[in-house]
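Quick one: structure below, then a few questions.
The complex appears here without one of its protein chains, the remainder shown in place.
Entry: subunit A
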Amino acid sequence: MRSSSSLPPGPWAVAIRALARDRASLVSVGVLALMVLASLMAPLYARYVSRTDPFLSNVAGQVQIDGRAVDIMQPNDNPLHLGLSPIGPTGRGAYLLGADSQGRDVAARLLYGGRNSLLIASAAALLCVVMAGVVGIVAGFFGGVVDAVLSRIMDIMWAVPVYLFAISLSIVMVSQGLTIGPFTITSDNLLIPIVIIAIVYVPYAARPIRGRVMALRNSEFVLAARGLGVPSARILLRDILPNVTGTIVVLAPLLTALALLTESALSFLSIGVQAPAASWGTIIQDGEGLIYTRPLVAVAPGLAIVIVVLALNVLGDGLRDALDVRETSRRGH
């Protein structure tokens, strides 16, 4: 018997080492960690720095700047004295990025919005890979009628443009809520966008998993297990699942990025996160009407989305490289 120290490192250890050598991936992880941390700090910022409630209108309010009380809504400079504009970036703690049209602190809303956006995106991606994993593994492993039925359902879902599908589901669920047996989810519950986004991306994730399982189904070790009379459930859990986990892990950040974009789009259309809660999508919608006077209200959450999606895509690439057997083989020899 050889000692354990002399065993070659497992595939996960190899992948982690490869990922640790990838500077782009490390920067991505750092950026994502920073965004999550900043979002988690939202209540602290609102309470101790901004000292405002970012969910309450504050049109008639004031903010202290250099010891002076300044109106949050500022009169426009025009001869007819028409209209008011929210205060712009103060460069200080309170109203760091200015106010939106309801007089709310944009920076505080951006942090709170990040919590919802990131939570929805990651939860939707997780739910999606679980559902897609089940569908892909079952369809790929059992084949035949089961595969035909599941694949056709996936084909039908794939045939509908993803945003059209998401919007259709959202309109129904956001207007009526969701009732499953004795359980009712109200229209403002974050579970609704999570479930919708997870459902619409199942075909996109299930297809590569199914393909991988179909390849594994005919591999020697699976055929050997079958020949030895190992039950299908055991083969699925012990032989198939561990070998598709890499594919699932690679899909996860990419699905999270897609989910984030979809959540933002739905919320921008008022059929995602429901007010008074905020997400980056709802903040962009808030800023739409201020695009001429206070563009930062829309640009700031837009930038946050770009940064997170970019980081997730780079991380996804890094994971793919790290977990790809052929890639690691090339690197290893």
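For the reader, a short list of remarks on this structure follows.
Note that contacts are C-beta pairs under 8 Å (C-beta built on N, C-alpha and C of every residue); 3 or more make two chains touch, one makes a residue touch a chain; residues count from 1.
Here, contacts and distances are computed from a predicted model.
Candidate names were "ATP synthase subunit b", "Menaquinol:cytochrome c reductase cytochrome b subunit", "ABC transporter substrate-binding protein" or "Regulatory inactivation of DnaA Hda protein", and the UniProt protein name of the unshown chain is "ABC transporter substrate-binding protein".
When the missing chain is restored to the complex, the residue among A:37, A:80 or A:180 that touches it is A:80. When the omitted chain is restored, the residue from A:26, A:41 or A:59 that touches it is A:59. What subunit A contributes to its contact with the hidden chain is residues 55-57, 59-60, 73, 75-85, 101-103, 187-188, 270, 274-276, 289-293.
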